[in-house]
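Once you've had a glance at the structure underneath, I'll fire off some questions.
Complex shown without one protein chain; remaining protein chains in place.
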Amino acid sequence: MDTQGSREEEDKMVTMIDYSITIVGAFLAMCMFTTLYGKSSPLYALAEESYIGFGTGLTIVINAEYIWRTGIVNIMRGDYILILALILGAMILFRVHPKYNYVARIPIAIALGAQFGLSLRTIIFSGFIQQITASIVPLFGGDMMTMLYRWTIALSVIFMMTFFFYSIELKGPLATSAKIGEYFLYTAFGAIFAQTFMGRLGLFVGFMQSYTVPPWKKPILLAAMFIVFAAIVIMDRTGMLEKYTPVE
Amino acid sequence: MSDNSLMKTLATYDRRWVYLVLFLVVVGPLLRPIGMPISVSPDTRQYYEAISSVEEGDKILFTLNTEFSGYNEIQAGIVATMRVFIEHNTKICVAVGHPEATGIPELVFNQLRSELDANGYVYGEDYVILGYVMPNEASVASMSQDFQGAITQDWLGRSIDDTFLSEINTWEDWDLIADFTTGLATTYLLNHFALRGTPMTVNCIGVMIASQKPYVDSGVYLAILQSMRGGAELEYLTGHPGPGLTAMDAFTFGHYMLLLFIIAGNVGYYGYTRQQRGGG
Partner (left out) sequence: MAEILKNRQLQIAVMALAFLLVFVPYFIEVPALEAASTKLITITAIVNAVTLILALQSQIRRGLNIVQRRQTGWYFKAYMIITMVLMVVFAFFGRETGPYHWVMYAVVNPLSSVNYGILAFYMASTAARAFRARNTQALLLLTTGFIVLLYQAPLTGAYAPWLEPIALYFGDTFGMAAGRMFLISVTVGAIVFGVRVLMGKETSVLGVGKEEV
């Protein structure tokens, strides 16, 4: 099936930069997949350290730019109170100093206090009140399916909650409720597992798709798969895996 | 091969066979697509209705709270949703919540170049890319309460004063938040925008579905688009096949492969492992 997207991409002229990006990306990606072989390898280490190194550099650049745009640019526009942010930020860096790490305590306290204020003022509603309110619905009325859904949700929440009572001994009806809650939980876990697998599979399928569309990428992907797999097998047979794999 | 050794194989196979088979059943259909049919779930229909209800000139905060790995999964939903917004001539502000996601807007707009041109979209007037502006909850709260104080430049350092964003001050000035997420700042957007009344939709990865559905049920979110399958269904509904629909073949075979392995494992368990433990 040829999608509209892939036809447009085929028509676009492929430059040497596109080729180099695809070749290097496919090779490094296949190197990372070598972890599935079951043994550590220098190819995996190469891919891992490339990701950590370049990824960390990327994070530094982007965060520094955020601090520049939100802090320094605003200060230059006249919002001088933000100088305090830079001072507090500099103080917080003392956290790793063996002698002067106490300098970081006040900025940590300010950041923590503000953070708690931000989260507590909203999660009370979104994570508690609204969830309780949404569970308390009319159990009678509407069609059969709606009633079934509402009864199941209401009973599930109650029974599952009793399963997690650890501070009191569960006896009699509470014990029965907890047992039913356990069965409901396992039922829920089955559905959640299926959704989780769908997500993980989607990550992998999406990645592989980026190396099969447009079609000129397919031979590069196949070549990278073959070369890396052959390299791993040869290295394993010749003892080079143990010799050159870094120790963590 | 005798029944006993077959059962033993099913119970004790090397896990690398699972890896290899999964690899093959995914790569195969991607190299040679088949084109399987797809059904559309009620959640996707609800999402499509929510994003289609935007009007010309509506200001939309398009947030990419995903690493690049997550983009591969929800790419179909991102592109299809953006296409709907462009076709409705809305004003789109793209913000990202992860350093890796700074490269995603370019990929998305490259795929929609013809739609942008057909609808006369001009950068600054109709769409702006802010870049990485949501590193933490405080930054999202700041954007919600005092947008002009928090954001002054786009991702390349150009002032936003002459763009449509000069009209944005607080959460009330947004008409919709379309969030595409692997986790990250979504809870912050929920807490500081959606809870205050800003309409919000979410396209999340599969892992997050169970945790996000309660917010749809409680009315905080307008709708949810689920993972790659949801993106494929949305492509089908919008009439623009793309990476989501192409991936459904591999998606299908991946699921069936897992089911077969689970069945095989249970057959092996009852045919071999349980007998071994029972002493016969």
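Per-chain numbering from 1; labels A and B assigned in written order.
We take it that contacts are C-beta pairs under 8 Å (C-beta built on N, C-alpha and C of every residue); 3 or more make two chains touch, one makes a residue touch a chain.
All figures in this text were calculated on a predicted structure; none of them were measured in a lab.
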Cross-chain touch to the chain not pictured, restricted to A:14, A:175 or A:188, is A:188
Of the candidates B:46, B:89, B:119 or B:136, the residue in contact with the absent chain is B:136
Checked against the full complex, the residue among A:93, A:139, A:175 or A:233 that touches the missing chain is A:93
It is residues of chain B that touch the chain not shown, namely 15, 18-19, 22-23, 36-39, 41-42, 67-70, 72, 100, 102-103, 135-136, 138-139, 141-142, 145-146, 149-150, 156, 209-214, 217, 229, 232, 248, 251-252, 254-259, 261-262, 264-266, 269
Touch rule applied to chain A and the missing chain gives residues 17, 20-22, 24-26, 28-29, 32-33, 35-36, 42, 45-47, 49-61, 63, 66-67, 70-71, 81-82, 84-86, 88-90, 92-93, 95-96, 101-124, 127-128, 131-132, 134-135, 145, 148-149, 152-153, 156-157, 160-161, 164, 182-198, 200-201, 203-204, 206-208, 210, 244-247
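Just so we're on the same page, only the chains that are shown with their structure count from here on.
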Per the C-alpha centroid definition, the whole-Å distance linking chain A and chain B comes out as 12
Given the complex, residues on chain B that touch chain A span 16, 19, 22, 26-27, 30-31, 33-35, 69-75, 99-100, 102, 111, 114, 131-133, 135, 137-139, 141, 149-153, 157, 187, 190-192, 195, 205-210, 214-215, 217-220, 226-229, 240-243, 245-247, 250-251, 254-255, 258
Chain A contacts chain B in the complex at 1-6, 8, 36-38, 55, 58-59, 61-63, 65-66, 69-70, 73-74, 77, 79, 111, 114-115, 118-119, 122-123, 125-126, 130-131, 133-134, 153, 188, 191-192, 195-210, 212-213, 218, 221
